[in-house]
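Input: one structure, supplied below.
For this depiction, one protein chain was excluded, whereas all remaining protein chains were kept in their positions.
A and B are the chain letters, set down in written order, and residue numbers restart from 1 in every chain.
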Amino acid sequence: MELLANLAHGFSVAVTPTNILLCLIGALVGTLIGVLPGIGPIATIAMLLPITYKLDPTGALIMLAGIYYGAQYGGSTTAILVNLPGESSSVVTAIDGHQMAKKGRAGAALAIAAIGSFIAGTFGTILVAALGKPLTAVAQAFGPADYFSLMVLGLVCAIVLASGSVLKAIAMIFLGLLLSTIGTDLETGEQRMTFGFLPLADGIEFVTLAMGMFGFAEILRNLENQESRDLVQQKVTNLMPTKADMMEAAPAVARGTLLGSILGILPGGGAVLAAFGAYTLEKKLSKRPQEFGKGAIRGVAGPESANNAAAQTSFIPLLTLGIPPNAVMAVMVGAMTIHGIVPGPQIMTKQPDLFWGLIASMWIGNLMLVIINLPLVGLWVRLLRVPYRMLFPAILFFCAIGVYSINNQPFDVVLTAFFGLMGYLLIKLGFEPAPMLVAFVLGKIMEEKLRQAMLLSRGDPWTFVDFSRHPISTVLIVVSVALLALAITPALRKKRDQVFVED
Amino acid sequence: MIAKPPGGSARSIQDIAGGAFLVAIAALALYLVNHLPASGRVGFASGTAPRLFAYGLMALGAWIMISGIFKEGPSIGSLNWRGLATILGSVLIFAIGIRVVGLALIGVPMVVLASLADKQFRAVEALYFGVGMTAFCGLLFPTVLGQPIPLWPPFLDMTPGKPTAIIVQAIAGGVVLAALIYAARRVVQSRKGN
Partner (left out) sequence: MSFTRRLLMAGSALLLGIASATAQAFPNKPITMIVPFAAGGPTDIIARIVGEHMSRTLGQTIVIENVAGAGGTTGITRAAKATPDGYTIAMGHMGTHGAAAGLYPNLAYNPQTDFEPIGLAAGTPIVIVARKDFPANNLQEFIKHVQANQKTLNAAHAGVGSVSHITCVLLHSMLKVDVNEIPYRGTGPAINDLVAGKVDYVCDQIVSVSEQVKGGTIKAYGIATPARSPSLPDVPTTTEGGLPEFQVSAWNAVFAPKGTPPDVLAKLRDALVKAVTDPGTRKKLEDLGGVVPDARGASPEALAELVRSENTRWVALLKERVKQ
């Protein structure tokens, strides 16, 4: 019951008319900026930070919470409406979400995403409040070797993302991994595949790659295909999901929430793994896996719930250890620091107002998200009725500005054009971009963790399957090998049937 | 949807070309990492991972290519050259122009060039839509959100109160106003038409 008392205290700190209003404004502005194509959650939060500077710390924090959730959800909206994932975890949402939009069911996809996110957010918040400390211990058990093995498992799951040829999906995974190694070597500082060119020294930005491969390539394909582009516009049916939709989505929301809550605790790739882990799970459990990739509602509900649950539980390392687990959180910490709040392991005991107030704000932020976005669904869907000949130049323009604003470097925009060309060619040659993008994100973490594990073990490659020292890693590797065997065997047998994969 | 090749060619051109494309990328990567050590003190060095991934990609590419020779499959279909040239061109124009002439001057050419990708291109509409988009983004990003995106040409002295600033801003305001009025009239006309 102490938990309830603490939560009540948190709400007493957070719930004042001014704070609620700040949270509402934050969520609204976060959604409105985050929904612009090419402007992902990190850029959105960074752009909106200055509006919180003049507020008192509590007010600023609660507004930030609103901006955080608004930006996250805005990114998913863009993924569904125009097939443009603004961050790695919405790559998966784009797959079936955009297919739903093409079938005139954008409203249902957006509403399910909002409702699923709210349920997941509520569960995640309770988890953070109740089990923050013990869950930290779980995250701390993961060392570099275990992380590497987790990423291997992730890559094996990425094969499932493909709706077409498994062989081509694996090839795309290797391409993503290869692209992830571009840039300065982590250990020695050597330049890898950068042509000695300074703007490439930090490697390729996710947004640059995603905007090119998904966004520009998609536009090029739509332009040569009159039917597919008009599909999105003409058949907008009911805005809200039907009762059957809700029944269909409910178990996916529950599973996604659980998976996301667990993986979100892990710093680094937690949220990405959560989103497409949930997708893989739904596809495997489904009685009609062939519908995935063609607009399955569970393919939206699962990953979106997982994504948002992970967005909650990724606060755990921040609140219990004071360590930001990912880039979005690092920006949030910077914002808090400017307000004189430095999160650390003592925040719970020494600043209970702040700790419980923040947890209460998290839930209020989630609530605002639903309150704002369910009515906005109609507006977003109406946006799709803008003639495509105006929609696509607008998307390109926003993308160019968004990519430029990441590092204020024109070269990043040039790179996006290059990846647009490459993405278009790959689509023409029958390859799908989603597994590549996921492999790109995981590849960076995977190589980092591999190198660390090898350094820590003084060059022993068996360290990953050394059960006495790294039991988690060993189990993950065994599971990965088993899954890979299962995934490849039927693929080899059925290969002949899969040659004619329809685009 | 990609059509089957006419006459049922006993080859998957798509797979052959796709595999070759991946092999080429892998070969380029291997060439670029040639100077990096393939293995080091603890087994892994800076050149290890890129080489492993490139070899993997090359093997898979070759597999796709060779299996394509022995199978029926779709052709590549025609490439949308007009779309490629205009869309990539518009993005490149933006990249080149943003720091040289600023958002205000680069916005309209970019939007108009991009619009040319569509076979239903309407010049006047693209023009006023470009003006509208530029005005919207110019107000939103550099002005309201305070983003360091160059709005005006850096070679003009846009110090508030200076004559160049007043004249340039007056012209920009006039253009935006004209575009808005024109767009509004078009909307009214199309409503009447229905």
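We take it that a residue touches a chain if its C-beta (ideal position, glycine included) is under 8 Å from a C-beta of that chain, and two chains touch if they have at least 3 such contacts.
Note that this is a predicted model, so its numbers are computed, not measured.
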Shown chains that the omitted chain touches within the full complex: A, B
Listed residues A:164, A:344 or A:378, member touching the removed chain: A:344
Given A:154, A:176, A:267 or A:443, the one touching the chain that is not displayed: A:267
Residue touching the undisplayed chain, where the options are A:55, A:333, A:374 or A:488: A:333
Positions on chain A where the hidden chain makes contact: 46, 49, 53, 140-144, 184-190, 196, 198-199, 201-202, 267-268, 317, 321-325, 327, 330-335, 337-338, 340, 342-347, 407-409, 444, 448, 451-452, 455-456, 458
Touch list for chain B against the chain that is not drawn: 146, 148, 154, 158-163, 165-166
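Following the convention adopted for this analysis, only the chains that are shown with their structure count from here on.
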Computed distance of Cα centres, chain B from chain A, in Å: 23
Chain A - residues contacting chain B, complex: 33, 47-48, 50, 167-168, 170-171, 174-175, 177-178, 181, 185, 187-188, 190, 192-193, 195, 216, 219-220, 223-224, 388-390, 392-394, 396-401, 404-405, 408, 410-411, 413-414, 416-417, 420-421, 424-426, 428-431, 443, 447, 450-451, 454-455, 457-459, 461, 495-496, 499-500, 502-503
Contact footprint of chain A on chain B as seen in their complex: 1-2, 12, 14-15, 17-18, 21-22, 25-26, 29, 32-33, 36, 41-47, 49-50, 53-54, 56-57, 60-61, 63-64, 67, 71-74, 76-77, 79-80, 83-84, 87-88, 90-92, 94-96, 98-99, 103, 107, 110-111, 114-115, 117-118, 120-122, 125-126, 129-130, 133, 137, 141, 145-149
